[in-house]
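The structure follows.
Every protein chain except one is present and positioned as in the full complex.
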Amino acid sequence: MQLLRAIFSHSSGRIGGAIVGLYIIIAILGLLGITPHDPLMQFRVDRLHAPDATYWMGTDLFGRDVASRLMLGISQSFIVAFASVALAAVAGIVLGLAAAWFGGWWDGTIMRFMDVLLAFPAILLALLIIAIVGPGTWTSVMAIAIVYTPIFTRVVRGPALSLKTRDFVDAARTFGSSRNYILTRHLMLNLVAPLTVQVTLALAWGLLTEAGLSFLGLGTQPPASSLGLMLADSRNLMEMAPWLLIFPGIAIMIGILGFNLLGDALRDILDPRTRRSAA
Amino acid sequence: MGQSLMKKFATSVAFAAALGAATAVVPASAETLRMAWSQDATGLDPHKQTAFSSLRLLELVYEPLVRLNADLEIIPALAESWEFSEDGKTLTFKLDADAKFQNGEKVTPADVKASFERVLDEATGAAARANFTSIESIDTPDETTVVFNLSQPDVPMLTAMTGINAAVVPASEIEAGTIGTKAIGSGPFKLDSWEPNQKEVLSANPDWAGGEVKVDGIDISVLPDETAILAALRTKQVDFALINDPLVATLVPNEASLELSRTPVLAYHVLQLNPSREPMTEQAVRQAISCAIDRQDVLDTALLGEGAVTGPLTMPAYRSDPGALFCYERDVEKAKQLMADAGYEDGFSATVIAATGEPPTAAAEAQVIQSQLAEIGIKLDIKMMELNVYVDTWLKGDFDMAVALNGGRADPYSMYNRYWTKDGNLQHVANYIDDTLDSLMQEGRVETDFDKRKEIFAKFETHLAEVSPWIWLYTGYTYTAQQKNVKGFVPSPTGTLFGLTEVSVGE
Amino acid sequence: MTSLLSVSNLRVGFGRKPEDNEIVHGVSFDLAAGETLAIVGESGSGKSVTALSINRLVDFGGGRILDGSIQFNRENGTMLDLAAAGEQELTKIRGGEIGMIFQEPMTSLNPVLTIGEQIEESFRLHRGLTGRQAREAAKDALDRVRIPDAARRLKYCPHQLSGGMLQRVMIATALSCNPRLLIADEPTTALDVTVQAQIMALLAELKRETGMGMIFITHDIGLVAGIADKVMVMQNGEAVEQGPLDAVLDAPQHPYTKHLLSAVPHFEAGRATRTDYRRADAPSAAPALKVEGLTVRFPVTGGLLRRQTGAVHAVDGVDFDLMPGETLGIVGESGSGKSTTARAILGLVEPTRGTFSANTNGAARQSGKPVQMVFQNPYASLNPRLRVDSILAEPVIAAGGGLKGETHARMRMLLDRVGLPENALQRYPHEFSGGQRQRLCIARALMLNPSVVVLDEAVSALDVSVQAKVLELLVDLQREFGLAYLFVSHDMAVVERIAHRIAVVYAGQIVEIGDAASVLSDPKHAYTKRLISAVPSVDRRKETFEVDTRQVPSLVRPLGFEPEPANWQSFGPDHMARAEA
Partner (left out) sequence: MNYLARRLMTFPLVMLGVSVLVFVSIRLVPGDAITAMLGTEAGLLTPDQRAALEAYFGIDQGWFTQYWRWLAGAVQGDLGVSVTFGKPVLDVILERFPLTLELALLSMVIALAIGLPAGIFAATRNEKPSDLAVRIFAMIGQSTPNFVFALLAIYVLSVGFGVLPAMGEFTPFLENPLRNLGQMILPALTLGFAFAAAVTRISRSAMLDILSDDYIRTARAKGVPARKVIWRHALPNALIPVVTLSGVEFGYLLGGAVIVEQIFALPGLGRMVLDAILQRDYALVQGSVLFIALNFMIVNLLVDLAYAMLDPRIRLGGK
């Protein structure tokens, strides 16, 4: 609650928060099927119909309503982005904490493994994973998550290492607090702020990555829709039916913009450095 | 302010100049044809390569004994003439005495013998070998004669010999083991360089026995994105281009300086059912699917109408009016009835596989079919696969249904024996054994009289459409786009680019 | 004498609406040429803002001068109102006519530029020197602040020098163009006491040499005694008292000034030690903590294979014991090993060898953790994301106890004892001031009813007047719970108030130990003497310090090095010093 209030008193946080909020509402509506038309329904007589009162954003190659598909697409893209970032964050937290806490051999092994993943070209890694498992929503979630795990691991490990030497952790050790207690209450709780920022920004990247994978035909599978898939499908129809590119294009840009603005605002709000200068 | 404006102006001019220079530096050579395609050859061994993208390159470099013209009639290539013996068990070719390989050597019967022996040698790994297993031995009685002795009469084999997989290569190169690394054929063009997935440089072969080539050479660029090909055509960077995606092709005529030519091809779009899987084991279910699909609607939507609904036989000589085939007029009521008869009035769920981008319309076809089948309660799950994964899955027969674009042949037997005869190589993919189909295929194989063959295959087609192991949809077009100053290209239903030998680039 | 600087009715505010956020409320003072004004106050008093307003650096921190004038007598004799001057003019005055040095020498120099480049810059800007000339001038400037081997140090980067050296560099830079006014904003606060003495000595000497005016800002009223001509005391953005040094120190008028002078610990050379316990008089009992031969070494590695090449002898053979109810003060400067000793006792660093035993006598000492610790920084030692009740419960949970009624009762009792309201339990650490947080830390340390509490610089981060209150609290708690304190500090004045006995640590070893009054009033070891003589005091007015550039010896020893065994000399019943070589 306090955080929400802080976001809304921050200039770019307000805009970013509003955009993300709006998109979440759209995504939920899309998921619940509250759309102008059935997003899967092919009105094949109205193929490639320009925007008008019936089809607010026109129709696609199959005569499906673009506005409805856009709503479904936003929910799909958000699911992919949220799920993959959540997975990567969880994996990153576990690995980063383990590396920071145990140090030595554990640290070396975990971080070298992360180096391997980082050094592996990301899109090719995703491509291989998808080719092995077969494409689909959850495969792209997994692929994006694996690509992001090393980043989150680093984001967690750095602060965790410095938290580990903080006085309150030393204090906990003098009481003989258990490892789990220290890890969960002293490290994890304090990692929430930097992670929140990272997660928000990663969500923006998640949307972009989903779009890139869909462009290569590896992301969301038809007839479902995602922002990236809509963009990818529009490319050969760009001249015949520009609305197929314009609406999802604007939607993805504004969506990413929203997450970026929100991330920046959260960084300002949660980062003690900027808080100090604001005080 | 004024100064910074000037600066901005200067940089934008420089930028425009850089872009302009990029297009202007290489003037359009009147003699060399600049060409683009999106899919490149995958290899140079004419006997091994089966990908269409490889064959259409190799057809410019290598020659078979005979080739097909635009009407799919067999015409001379390396062979001046040929004839079957009375019993149909010997096939004799007379070679063109002028034919020379690009290394200067004459094309001799020994080269022909060596080439076919190479195809037949299992160690070569030539997939086309299956077409030539009737060959028992090859004789070379004189300087220009080659005699194939067959174990059984095999009419379709002559058609198979028109393919580049039966190309004649120099025996010396076979010896040296350089087939596939150096392209030395007897065809109209020499391959000067090949950088896979990037470009080919071809130059006209002045010694080509088939006539004179009108251009000095062909520079082929690989532009993987077809919208980029269109952009390159528009800006006159390319004279001639191959286009796969009908969505892109339909934009070409909008441009005044461009011409689009399209030719119906033999390859057919098909929804393959797997009759070994429940409930496609039921003929009624398969027929219901056939009745539920509106082929014209799929065509209109996925290909923007660019094609023609077809039955199993796509070659003009054998093609019939598809309207006469089983349920080619959509009949949802009948479909529902058939489903009910088979005990599936509530429908069922199945997965359909399709390859990503191959053909470019695969995903769209799958989606329209999905939507049409939903009307009779069949819930389709679409699984898009990377091409190789798809091929692997397809070859294992590991699918409920598959959206496919299968290659066609000029001869119905060559086209279908692999699927619909009992010992067909891909019988395990078709998964459908039918005595009628098998016996009709065998009849067609040995019959040398065209009219009788046509009758046999018409029966075959009607039966195949009725038992509906697959749902044949339509054939599309092969598209070439060219600048208006490019003249003389003759397209062919096989998709060959051999017509480039007649092309000239005007001013 | 003409006035060098005349500030009248200065008002400064911050933020978007500076009127609503006024930090300095109408301060006026005068400074004559060659005179030193000390501005004394605690954090938030507006003393730094006042100083920064003079050269208008306050503009860059988001501040704005709302009212008042700052008349500055320029080199050319004209008067200029700095409060209304334009940025271009100010740029010439800054560095050229008004120099400034800051509190944190470590962060106040640009880390990526060499010392030489940073000093030369002033000469380039204000004297128009270039190339060789500028370099020469920079070298001279370093010589002037008594930096040995100046020519070589010019090529050093800030991180290669110690804090004291850096502050000299800062001074050299600030004085490079012979400014008429030097503003020194807490220039010694971050430094060790002996280094502080050196810097103070240097400033005094330079002031005499150049005849510049100086504004010296500090929280330590004891420090100004040695240097200031006039004192201005600030509180909450107002100057509550100002006048000549002696008048303010000897006859303070304002209650706040009185409070600063009386309630705040000032060093009194052993005259202010506690008298409630004397080891000689105490009944002999088992010590609460006994440390023998404590040695902590950190490996030094080198080369590609990280082979150990030596060791930092952070603590080297420390012995002492601590009786119940007794406070042992461990004093020393940074790097002396005093904190490492404390941490080793708590098990936060692994001792290389040595034994310590803590006595768990007393019925309630159930936890098996008889030693607890309070850390220096109350902002860092409380997890900002936990509520106070969770923070206080942690030791109990760690000891295997549940959140029973008695735990809550003890929390409330201890909160009450450390002077915090009961509703503090539902609040988060950031809702408390520094002093209150340190009280929380103390309460937390007492949750398990320990016999020994290690206080590692426990009051150093607090404002002076808060220090006094926390010290009082500690004394009360010690009496009530019979605690033994191990009080680690660099601040002699504070240690004097709380310690019964004192151990002086130098380079990882105890050099002198004994009864507090005896050690402070009659130091025997040379280092102790040096340390004590460096401590500022209100009593030492106009005292000149000797400029001393000695550095603490390196603690890095080759592998296998063992120090010679200590040779102790006794100076009375409870006072020993290590014999010097």
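For clarity, chains are labelled A, B and C in written order, and residue numbers in each chain start from 1.
We adopt the following convention: contacts are C-beta pairs under 8 Å (C-beta built on N, C-alpha and C of every residue); 3 or more make two chains touch, one makes a residue touch a chain.
Because the structure is a prediction, the values reported are computed rather than measured.
Across the entire complex, contacts from the unshown chain go to A, B, C. Of the candidate positions B:D111, B:D219, B:D294 or B:E447, contact with the hidden chain is made by B:D219. Considering B:G125, B:P253 or B:P316, the position touching the chain not shown turns out to be B:G125 (whole complex). Subunit A residues in contact with the hidden partner, per the touch definition given at the top, are 112-113, 115-116, 118-124, 127-129, 131-132, 204, 208, 211-212, 215-216, 228, 231-232, 235, 238-239, 245, 249, 252-257, 260-261, 273, 277. In the full complex, subunit C touches the omitted chain through residues 55, 57, 60-61, 87, 91-96, 99-100, 102, 104, 107-114, 121-122, 125-126, 157, 159-160, 170, 173-174, 302-304, 306.
Residues 15-16, 18-23, 25-26, 36, 42-44, 48-51, 122-130, 180-181, 195-199, 219, 221-225, 227-228, 230-232, 234-235, 237-238, 386-389, 391-395, 406, 418, 425-426, 428-429 of subunit B touch the missing chain (whole complex, contact as defined above).
Basically, only the chains that are shown with their structure count from here on.
Taken pairwise by the contact criterion, the protein chains link up end to end in a single open path, with no chain closing the loop.
Centroid to centroid, with C-alpha atoms defining each point, subunit B and subunit C lie 85 Å apart.
For the pair subunit A and subunit C, the distance between mean C-alpha positions equals 47 Å. Centre-to-centre separation between subunit A and subunit B, using Cα means, comes to 43 Å. Contacts from subunit A toward subunit C in the complex involve residues 166-168, 170-178, 181, 185-186, 189-190, 192. For subunit A in complex with subunit B, the residues that touch the partner chain are 40, 42, 44, 47, 61-63, 130-131, 134-136, 217-218, 221-223, 235-240. On the side of subunit C, the complex with subunit A involves touching residues 343, 346-348, 369, 371-373, 375-377, 380-386, 390, 394-395, 397-399, 441, 444, 448.
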